[in-house]
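Yeah, one chain of the complex is gone here, protein chain that is, but the others are all in their spots.
Our next item is chain A:
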């Protein structure tokens, strides 16, 4: 009730790019007048949760141990961008491999969400992320082309230095439920924006203790030395410089 109307007024302050359409607005207001039970399922407007992830593969050439059908040992994975535990958001990950593999549908029930295999071919892997029930009931697909051989054809393959391909992306939940929000509001793997004024969340339901949580993160992962550190600072700087140039050119053009 109050939060929806206030969010409409303070539309400029919201982290979201735009406000909701009036029609859906009205239906949400009606829903919020329900009992406490339903309040947990209530969605907050103008609050989006994003989970930065990195997914990709690391492939090692087996050198003299390589056989005709198994020349590389590779690991495909999805990890938190800062190596935090994704288990609070992702319930399980399903890796769909090439049909030539035995049991090409591999399910990983707990973090770290990764899969290691040996083979010789590059193909597209479909990674389906299934979320916990309070997060989202719809799964999300990631598509990754497995890379085993180095870009530069002339460079020699070494057993010590693997081929690493990592891609940064963010999982966005545009209308998170209050339960989800309260559960992850202080989770290191999740970006929760500043809540609209006047909104308080119920205290999080304690699920697991800290020691259990640590196991799912990839900070001490054996392959962590090959992980890329994605920083948005460089990109932002690049974009800011470009915009500056465009502004000055525009200014001159419009005043001629």
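Quick notes on this structure:
Throughout what follows, contacts are C-beta pairs under 8 Å (C-beta built on N, C-alpha and C of every residue); 3 or more make two chains touch, one makes a residue touch a chain; residues count from 1.
We take it that contacts and distances are computed from a predicted model.
The listed options are "Myb-like domain-containing protein", "EF-hand domain-containing protein", "Histidine-containing phosphotransfer protein" or "Small ribosomal subunit protein uS7 domain-containing protein", and the UniProt record of the chain not shown names that protein "Myb-like domain-containing protein".
Note that of A:107, A:126 or A:242, the residue touching the chain absent from this view is A:242.
With the whole complex as reference, residues 11, 15, 17-19, 21-23, 50, 52, 68, 71, 120-123, 131, 136-138, 140, 142, 149, 153, 156-157, 168-175, 191, 230-232, 234-236, 238-254, 256 of chain A touch the missing chain.
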